[in-house]
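Notes follow once the structure below has been shown.
Here the complex is missing one protein chain, while the rest keep their positions.
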Amino acid sequence: MFTVRKEQQRPKTSLLLLLPILLFLFIACLPLLYILLRAQEVGFKNALSLIFRDRVYELLRHTLLLDFTVTGASMIIGVTTAWCIERTNLWGKRMWNVLITIPFAVPAFISSYSWVSLSPMFEGFFGAFLVLTLYSYPLVHLPVAASLRGMNGSLEEVSHSLGYGRWQTFWRVIFPQLRPALFGGALLIALHTLAEFGALSLLRYDTFTTAIFDQYTMAFNGASAAMLTTVLLFLCLIFISLELYSRGKARYVSVGSGVARPQKPQSLGVFTPFALLGFALLTVLAVGIPLGRLVYWLLRGSSAQFPLTELLTNLGTTLAYGLGGALATLLIALPLVMLSIRARGTLSLLLERVPYFIHSLPGLVIGLTLVFFAVRYVPVLYQTSIVLIIAYVLLYVPLAQSSVRASYEQAPKRIEEVARSLGKGPLAVFFTVTLPLIIPGIGAGMALVTLKVMTELTATLLLRPTGVDTLAIQVWQHTANSEFAAAAPYAALLILISSVPVYVLTMRSFSSKRRGNL
Amino acid sequence: MIGKKVASTALSIVLVGALAACSTGKSDSDEKALTIYSGQHKEVTDAVAKDFTKKTGIKVNVREGSSNELAHQVAEEGDHSPADVIFTEETASLVMLSEKGLLAKASDKALHHISKQYEDANGKWVGLLARSRVVAYNPDEVKEQDLPKSVFDFASAKWKEKVAYVPTSGAFTNQISAMIKLYGQDKTKAWLEGLKKYGKSYKNNKIALDAVEKGNVSVALINNYYWDREAKEKGKEHMNSKLHYFGNGDIGDMISLSGAAIVKASEHKKEAQKFLEFATDLKGQQALTEASSQYPVNPKAKTQGMKPFSELHPPKGTLHLGKYSDGKQAIALLQEVGLL
C-alpha cells in the first residue's frame, strides 16, 4: 500500500508516507541533541564525574529493582487475569473485566497519595512497587486478553489430544502465542516505570527520573540532569533489545485460513474460590483504596468552595489536549506502522523502534528540549499548544503504534491488492479499504493516547500556555502541597473522563481480532 | 456502510477535538496583561494579583512552577521571554538571573517601600516576604526540653529515623549556602552526611510536616509558614505538632527572603513596575502576608497569629550571602554527599 515497486524488492515509498515519518525523526532527534549540547557544556571530564559517582549507582540499583519487579509482577497478574476472564467459567467475568481495568484510569500520582495517606509504611520501595504494579498490569491484561480471544482453540485441543495437561498446554501452546502481546505490554510498562515521576516523588522512592527532576529544579545548569538522562537512555536501550530478542524471528501476522473457533471455557474447579478471592483482592487494592480515599476527600472537602467554573475550563482543556494529542500522535504512528509492515526490512524495523527509545525519556526532558529549541528557533510557537502537542507526540507514539500495528497486521495485503486491481489509486484504497479495517486499532490507539495525555504532568507543566491548566496539573499542584480535599474534585473528574477511553479499550469490538473470512 | 459511518464519526470527533485544542492555544495577548512566573504558592500569588487587578485594571496571567524551574526557564528564554515579573520562593534564583543580566532594575518607589536589607544592592530584585527556618516537632514523640540547642545536633545517631528534612527544597539549599558561609565547607558537609545517614528525606515541606503531624517522625526541619498556614486553617488547638525556635541565633532559625524582579525582556515594564510597587506597598504586603503566613518586609504591614517578627533571634549575615548567594556551592555539596 502506498508503494510502487520499481527496482527489484526496493519499494519506493510515497512522499505522503515518508513526510510525517521524516518530520517525526527530525523532532525525535531534538531531545538527544539537547542532551548532547548540555553534556558538552560541562565538558567531557566533568560529565564523566557526574555519571560515575555513588549517587548514580544508588539510583541505578533503585531504578532497576523497581523496574524489574513492577514489570514482572504486572506480567504475572496481567496474564492470569486475562486467562481467567477469556478462558475459564469464572463467575462474573464481564464485571471483573471492567473492574480490573479501572485502575488504568487512575493516574499513579493520585493512587500513590491514597496509599501514603493510609500509612507511611507504603513509602519507599514497597509502596512504589505496589502502586506502580497496580497501575501497570492492565497494559499486559488488555493485549493478552485480546490475543487469547483471537487464538485458535483447536491448537489447544490438539495439545490435549497429544497428552498434555492444562498446565503444560498453557506453557507449550498458549504462552508462545501470547509472547508478542505479553512482551509488547511488558516493554511499555518497563519504559513507563523508568519515566514515572509523580507517584515516586510522593512515595519517596528515588529513581533516575525523580533524580533528574531534582537536579533540574535545584541546579541551574541542566548538565547533571542530562548526564543522568544518558544513563536512563542506556537502560532503555537494554529493555528495547530485550523485547526485540524475545520477539524472535516470528512474524505475527495471522497465518492460515481457519476461522478461529470459539473455545469452551475451562472449569476452574476447586480453584474457583481462590480465583474469586484474587479478583476481589485485586479490585480492592487497585480500585477500592484509591477511589475510596478520593471519595473520603471529596466529602471532607465539600465544605470548601466548589470551583465549578475552573473545573469546567480545566475539563475542556484536558479533553482538547487529549484528543488533539491523540490525533497528532496517530498521524505519525500510522505511517510508521504502514512502512514497517508493508516494507519489512532492518531499516524500517529500526525506524519503528525509535519512538520507543524516546518513550523512556521523562516528560521533563522532552519539555526542556522543546523549550530550548522553540525559544531559540521558533519563538512564535513558544508556549503555544502546538509545542505541547508535539511533546505529546514524542512521548506517546509507541502507544498508538502498538494498537494500530495489531489491527494493521490483521488487514491482509491481498485485500488492498484486489482494491488496486479494481482501479482505485493508493490513496483511495487507503480510505475505502484499509482505514475502515483498522478502525478498531485506531480507536484503541486513540483511547490509549488520550488517556495518557490527559494524565501527563511534567511536559504539560513546562510547555503549556501561561494561564492554561489541565485537570492533572491542578491535582498535582494541590497534592504536592498535600491539599487533598482541594485536589479531590479535579482528581474525581479526571478519573471520570479517563474511564471513557478505558471503557473503549475494554470493548471487545475494539480489541478483538477481526478474523471472519479474510 | 457501518465501517464508513464509524470512520466518519471518529474523524469528526477528532477534528472537533483538534479545533478545540487550537482554540485554547495562545492565551489572549492583551496589550496590558501582565505575565508573572510564580514559584510562590498559588494562593499567595493569586491573592496579590487579584488585589492588583482590582486596583489597576491590569490583567494578570500567572504561570506556576517551582522557583528554580521558572528561573531556569527565564534564562532559557532569554530575549524572547514572555515573562514580565518573576516571583520566587528563594532569592538564589533571582541572584542567578541578575548575574546573567536578565533582570531590569526595580523602580525607586518600590525600593523605597522596604528597608535596604531586604532588597538587592543594585536594585535588581526586591524581597516581598521573609520567613524563618523552624523545627516542627510532635510533643507526643519528643518533649520540647529534649530538643537540642542547635540544628547541627540533629545529624546524630540519637535522632535516627526521627528527623524529616527536604534536601530538594530551595529553603534547604539556601540554609546550606548560609552554613557554608558561616561555618565553612567541612562542617556543613559533615552535617549533610549525618542527615543523610540518620534523617528521613522528603520531597516537600508540606509532606514532611504531615509526617510530623501523624507521628511518623518526631521533628521536621521546615519553614515557619507551612506550620502557620495549616494552624491558621485548622486552628492551633487542632495541630498535633508545635513549632520550636532555638532562640539563640542558631542557623536553624535563619531568616530568608522570597522576592520578585522584573524580567529584562518584558514588554510591559511599566505595568511590571506598578506590580512591584503594589506588592511592596501596605495593601499588597498585607494581602501577601495574610495569604502566605510569612512575614512582611514592609514594616507597616501586620502579621496575625504568628510569632511576632521582633521576637525572632535569627543568626546574623544570612540575608545576603555574597558569593554563596547563587546556591552553586550548596548544590555541588549536595551532589557530593549524594542527596542530589
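Order of writing sets the chain letters: A and B. Residues in each chain are counted from 1.
Going forward, a contact is a pair of C-beta atoms (placed from the backbone, for glycine too) under 8 Å apart; a residue touches a chain by one contact, two chains touch by 3 or more.
By definition in this document, contacts and distances are computed from a predicted model.
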"Monovalent cation/H(+) antiporter subunit G", "Carnitine transport ATP-binding protein OpuCA", "ABC transporter permease" or "STAS domain-containing protein" - which is the UniProt name of the missing chain: "Carnitine transport ATP-binding protein OpuCA"
Which of A:43, A:176 or A:412 contacts the chain that the document leaves out: A:412
Absent chain, residues of chain A that touch it: 4-9, 257, 412, 414-415, 417-426, 429, 432-433, 436-437, 514, 516-518
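Basically, only the chains that are shown with their structure count from here on.
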Of chain A, residues touching chain B in the complex: 50, 53-55, 58, 120, 201-202, 204, 210-211, 214-220, 222, 224, 316-317, 319-328, 368, 371-372, 375, 379, 382-386, 389, 435-437, 439, 442-443, 446, 461-462, 465-468, 477, 480-482
Interface residues, chain B side, partner chain A - complex: 3-4, 6-7, 10, 13-18, 20-27, 35, 41-42, 61-66, 68-69, 71-73, 75-78, 80, 82, 93, 96, 168, 170, 173, 200-204, 206-207, 210-211, 214, 216, 326-328, 331, 334-335, 338, 340
